[in-house]
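Take a look at the structure set out below.
Note that one protein chain of the assembly has been removed; the remaining protein chains are unaltered in position.
Labels run A, B and C following the written order; every chain starts at residue 1.
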Amino acid sequence: MDLTLNESETAFRDEVRSWLEANHPGPEPHGDEAAFAFRRDWQRQMHEGGWAGISWPKEFGGRGATLIEQAIFSSEMARADAPSPANVLGLVMGGPVIMAHGSDEQKERWLEPILSAEEIWCQGFSEPESGSDLASLKTKAVKADGGWKVTGQKVWTTFAHESKWCMLVARTDPNVPKHKGLTYFICDMEQDGVEIRPLVQITGEAEFNEVFFEEAFIPDENLVGGEGNGWMVAITTLMNERAGLGGGAAVAVSRDLAALTDLVKEHGLENDPAIRARMADLLIGCEALRLGGMRAMTAQMKTGIPGPEGSIGKWEWATLNQSLTELACDILGPEGLERGTPWTYRMLRSRANSIEGGTTEVMKNIVAERVLGLPRLR
Amino acid sequence: MDLTLNESETAFRDEVRSWLEANHPGPEPHGDEAAFAFRRDWQRQMHEGGWAGISWPKEFGGRGATLIEQAIFSSEMARADAPSPANVLGLVMGGPVIMAHGSDEQKERWLEPILSAEEIWCQGFSEPESGSDLASLKTKAVKADGGWKVTGQKVWTTFAHESKWCMLVARTDPNVPKHKGLTYFICDMEQDGVEIRPLVQITGEAEFNEVFFEEAFIPDENLVGGEGNGWMVAITTLMNERAGLGGGAAVAVSRDLAALTDLVKEHGLENDPAIRARMADLLIGCEALRLGGMRAMTAQMKTGIPGPEGSIGKWEWATLNQSLTELACDILGPEGLERGTPWTYRMLRSRANSIEGGTTEVMKNIVAERVLGLPRLR
Amino acid sequence: MRFDFDDEQAEIKETARQFLAARFTPAVVRELAEGNRYDDALWAEVSELGWPGIAIAEEHGGQGLGMVELIVLCEELGYACAPLPFLANACAGLVLEGAGSDEQKRGWLAGIASGEGRGAFGDPDVLIDAEGAACAVVYGDDGEVRLVDLAEVDPDPLELIDQTRRYAKPLGDDIGEVLPGDFGAATDRILVAVAAELVGIGQRAMDMAVEYAKEREQFGRPIGAYQGVSHACAKMLYDVEEARSLTYAAAWAADAEPESLPLAAAMAKARASEAAWDVCKAAIQVHGGIGFTWEHDLHFLLKRARADARLFGAPGQHKERVAALSGLG
Partner (left out) sequence: MRFDFDDEQAEIKETARQFLAARFTPAVVRELAEGNRYDDALWAEVSELGWPGIAIAEEHGGQGLGMVELIVLCEELGYACAPLPFLANACAGLVLEGAGSDEQKRGWLAGIASGEGRGAFGDPDVLIDAEGAACAVVYGDDGEVRLVDLAEVDPDPLELIDQTRRYAKPLGDDIGEVLPGDFGAATDRILVAVAAELVGIGQRAMDMAVEYAKEREQFGRPIGAYQGVSHACAKMLYDVEEARSLTYAAAWAADAEPESLPLAAAMAKARASEAAWDVCKAAIQVHGGIGFTWEHDLHFLLKRARADARLFGAPGQHKERVAALSGLG
């Protein structure tokens, strides 16, 4: 047991830290388009520095970093309050799926532009009728000359309007059990059959989109992992997403807690026992999240696969972030009711934390069924 | 809307109150047997005063009191800290079931000795394998000459060793769906085929019993409500139980909260904000319980039947009593860990509150299905 | 002893429910909230029905009914999530009638009762429904309550997350004239009115969640068949019904047993604040992603619940008062 960094890990951290110090692009500009361009530039810069594909094998242009190095990198990014790269989904999901299930031609075609942020990727899994029950999705792909025609609606798609490619799961065979008739495609977003509408959240911002496919064409060579294997390929993708979430979350919460501590003092509440007790619960929860992530990573290094324990981390994080932002608004009093202020925005935004990326109910199901071995109901 | 007593209700309350002042038998003696004899005497005294069968119609020897009068009576009993009558289950469940479903001969035979506590009644519903799923019970009754032979095991039977009669639900037809093969009997406990074993709880006390039936004989005339109608008859009984629980509960919690307030002060914690906040939650919860009971009673006076809202009251009470006794032990510090002291006993005892008389999970199911109309899963 | 509405009160409730459902359809609420504005015609219609003066004495132009009748309307306005300057006007009326001088009452109560000369309401943090109002009743930092002629001032708007109501920055303590009377009871009545609105908000969010849970299917079943959802809905009922019992009882106390009002009002406001907020959050969770979108109506309820819950004293303050009034000193 060693919860500190060893010599080589420390060296790696120092390398990341000094690179970030030298290259941090400063605060993100206002406005969605400007911010996205900024992040695209930032990713290019990261890629030039060799940091964009930190978890990717070297043969595909990545850094081939160990799990620990990835965690260090995420922590340092959060610590430096560095912006996210523009192509998050390409880096965390798209690339890994192509590397795992794609053909050599597909790797050749897609991987480098993901790293360089030249081509942005988005995800087309969720549908209005298929949230937790992903396998029930209805978007269908019908065989056409040299490819497939896709019709249906996807939702909760981030950066769809900036994206060149969409990871799309569609039903190619309606006559087999629901998990078996799905196929995984990479769909070109720049075509007439694809319509994108912004989806405004309760925060007033449009972080996501709805995407409508009307006989959108996908050539055969953009099918990944074989016809009818879409469920299996998608699940791999989701596991990568959840594992990718780990590292930085606790650091981000910890940074927020430091800001919250300042806020408590600014409002002269540092001697209020109820506030102190709520702060202590958050501090303890944050430390448990951080340590749980380290334990899960250690286990993953041994077994090679991310375990279902990641579901606890997701659940912990959602709970923490909701409590934390609500406490901030409670402390702010009437100011915590003002529209558009940072904490108010975050408090509202946090309500989605227990829904996005798997609802807390689904996380509990996974823990019950896959960790505790309880019978499943479905 | 009038939350006070009107003139006649006030007169009734005064009558109860002065009768209780004049007749209160003092503190219960120690020891199970002595306490039971004491309660038997107390019930005789209540019966002589015309209070034992307060809710029973006058034609059956009761007082024929209105719902409000019953509630006033329960409140005054709790307020005076008067002991329970010995034959609670006979009064609250046995008598009402016989009055609703029994023959004239059965009424003639059983009702008066229930009121006078001459014959004590107990309940034989739950079985080790049938808790929340009561209809799955396995105790079977087989037709015999002039009656039935019963074999099986019941559990959670209160005062079985003091009882003359047991309200027993047994399976008389194993070949029909589970709810349909049950029959309701009144079984004589004073026979060789009935064996009673005390069931010790985590408190160290044996408040309940297990009862083993080995070809115990029940004559035909002790069948209530007709062969195969046991489920319907039992459900009536349970609704009576839950409605009977109402009135006094809030008064008892309120009395306990007053004691807790004294305890807080004795320990010099009246200025501890965390304690004050927990006390406020309990005070608010207790008042909500009291008021909810009044609303449910008003509704019942209109419709004539106790509604499923009673399930909320049971759930509220369990939550409150568990929090209340735990707070008391927290306040007591190490003294709250001492074996056998009143608050420690009650804290441990309260863990059953969310199980006995319908688990909190079952209460939530009832609320979801019968109040909110959500689909049932079973 | 009888804990329900009498026939007349039940009728007010039913009429209000139907009227508000017809006028404040989801589309209307959305349109008004998105513009953070009111529709004067709707206020005129409501005034025509006599709602603004429901609890104001007849001598001052009101209907002379009680707090119970007032909270019936507040609950239904919460249920409808109606953008209307009703609550602040009612609060102004309660305080002015309770603590104003005869002259102040003569000067302003009739306008409040008729709805033609509305009252705004404020405290040191926020001023509610000032635009278009004739006067404002304002709690000051110095413990006084003042009456302000709004013809003389032009408050700065304040944008809160709740867009179904209009807020402005506080006026400060250096304008207006102090109300001479004891406003303690009126303050408690205000708490009860807000609690009633919160009960209505909670009830609406619960109704929406339950309806959705019956319709939405996942894994081949309505999601309401899963205890993860159905038990959450049961808890909503538990919360809303506790808040409702306490609120109705506090309104009754205001009318019939004023010595019980301070404790009852504190309990009602504390419980209703937590209940409505918890129910709205849980309703979003039951809805999943769709409940988090602007196009769904839940967020108007969520935000109004949050504002009502945190304004007029946060739950912790009222719990402190419950403890103080219950023997803990």
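One rule holds for everything that comes next: contacts are C-beta pairs under 8 Å (C-beta built on N, C-alpha and C of every residue); 3 or more make two chains touch, one makes a residue touch a chain.
A quick note: this is a predicted structure, and the numbers were derived from the prediction, not measured.
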Chains on display which the left-out chain touches in the complete complex: A, B, C
Touching the absent chain when the full complex is considered, from B:R17, B:K140, B:K180 or B:R351: B:R351
Chain not shown: contacting residue from A:M279, A:L324 or A:L348: A:M279
Footprint left on chain B by the chain that the document does not show: 126, 128, 130-133, 136, 155-156, 199-202, 204, 274, 329-330, 333-334, 336-340, 344, 348, 351-352, 354-356, 359-361, 364-365, 377-378
Missing-chain contacts mapped onto chain A: 1-6, 9, 68, 71, 257-258, 261, 264-265, 270, 273, 276-277, 279-281, 283-285, 287-288, 291-292, 294-295, 297-299, 301-302, 309, 312, 315-316, 361, 363-365, 367-369, 371-377
Chain C, residues in touch with the chain not shown (by the definition above): 226-228, 231
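The working rule: only the chains that are shown with their structure count from here on.
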Distance from the mean Cα position of chain C to that of chain B, given in whole angstrom: 40
Averaged-CA centre spacing for the pair chain B and chain A, given as whole angstrom: 53
Where chain B touches two or more other chains at once, by residue number: 273, 277
Per-residue overlap in chain C, given as positions that touch at least 2 other chains: 226, 229, 316
